[in-house]
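Here the complex is missing a single protein chain, while all its other protein chains stay put.
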Amino acid sequence: MMKLMEDEVFRAFSTYAAVVVVKMMLMSPMTAFFRFTRGAFANEEDVARKSPEERKKLLRTDPDVERVRRCHLNDLENIVPFVVLGLLYSLSGPELSSALLHFRLFVGSRIFHTLSYVGSLPQPCRALGFMVGLLTNVSMAYRLLSSVMVL
Amino acid sequence: MMKLMEDEVFRAFSTYAAVVVVKMMLMSPMTAFFRFTRGAFANEEDVARKSPEERKKLLRTDPDVERVRRCHLNDLENIVPFVVLGLLYSLSGPELSSALLHFRLFVGSRIFHTLSYVGSLPQPCRALGFMVGLLTNVSMAYRLLSSVMVL
Partner (left out) sequence: MMKLMEDEVFRAFSTYAAVVVVKMMLMSPMTAFFRFTRGAFANEEDVARKSPEERKKLLRTDPDVERVRRCHLNDLENIVPFVVLGLLYSLSGPELSSALLHFRLFVGSRIFHTLSYVGSLPQPCRALGFMVGLLTNVSMAYRLLSSVMVL
């Protein structure tokens, strides 16, 4: 194993980054699941075996499919910053307890965000999940920039 | 702080990556701002407190909201490659001046791209911002591959 991985903070980052990225990847099978159960496809070749009439019906958008897709895109928009800022923040020498707090808050908030989004929970559930994740990222960016800034 | 962060190029990369990622994250609050001021929402639960008639009106797409969302997606499509290629390029031992030139060009071009997109500046403003960013990424990829390629 490489030197980097002997650092406790970096191992913690690796763990939480892997967990939240795997969570994000699961949105793809979930989209496929909703596409099949709701009968809503986006590509001609996905419905090629059906009769011409059925095809037209199946090439449509469905609110549940679109909901999962919006959730997936929101994941990308927030988990990419977490991974970038978290990696660099981990290398900037934070205390383990402080780093763990950031990582746990972020991953927890994104899991809560997904449950709120896909489950259509009443607001402000989804907004709260989103905000906690965003603020965690901002906090890591601030800590990182204040310790390593070179412009 | 870890060894990696003692390297001047890596610190410069960390700084510019954090700046451009924070810029990208700001697109989310900007989308929310346009959703509220334009009255255009995507989810039932976001308008749950309104009367049934108002709800229908508010669940719509708005050109200004869609513009910010396209800008955000374009950011993702270009900043993700920058972060990946920039990180690996930084580790491949470039000269500091050359690395700084790449990072500054990229971050500057993306800020200009956002201003052009959200401000609907006449073309070729947005195209120029986009192209400079893309070419910077291609240049880093070329430099990286020519120094470390293992297939």
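Each chain carries a letter (A and B) given by its place in the written order, and its residues are counted from 1.
Keep in mind that, in the parts below, a residue touches a chain if its C-beta (ideal position, glycine included) is under 8 Å from a C-beta of that chain, and two chains touch if they have at least 3 such contacts.
All of these numbers come straight from a predicted model, not from anything done at the bench.
**Q** In the full complex, which residues of subunit B touch the absent chain?
**A** These residues touch the chain not displayed: 3-4, 7, 10, 67, 70, 73, 76-78, 80-81, 84-85, 88, 91-93, 120-123, 126, 130, 134, 137-138, 141, 144-145, 147-151.
**Q** Spell out, residue by residue, where the missing chain touches subunit A.
**A** Here the touching residues of subunit A are 1-5, 8, 11-12, 14-15, 17-19, 21-22, 24-25, 27-29, 42-46, 48, 72-73, 76, 79-80, 83.
In the analysis below, only the chains that are shown with their structure count from here on.
**Q** Indicate the whole-number Å distance between the mean C-alpha point of subunit A and the mean C-alpha point of subunit B.
**A** Measuring from centre to centre gives 17 Å for this pair.
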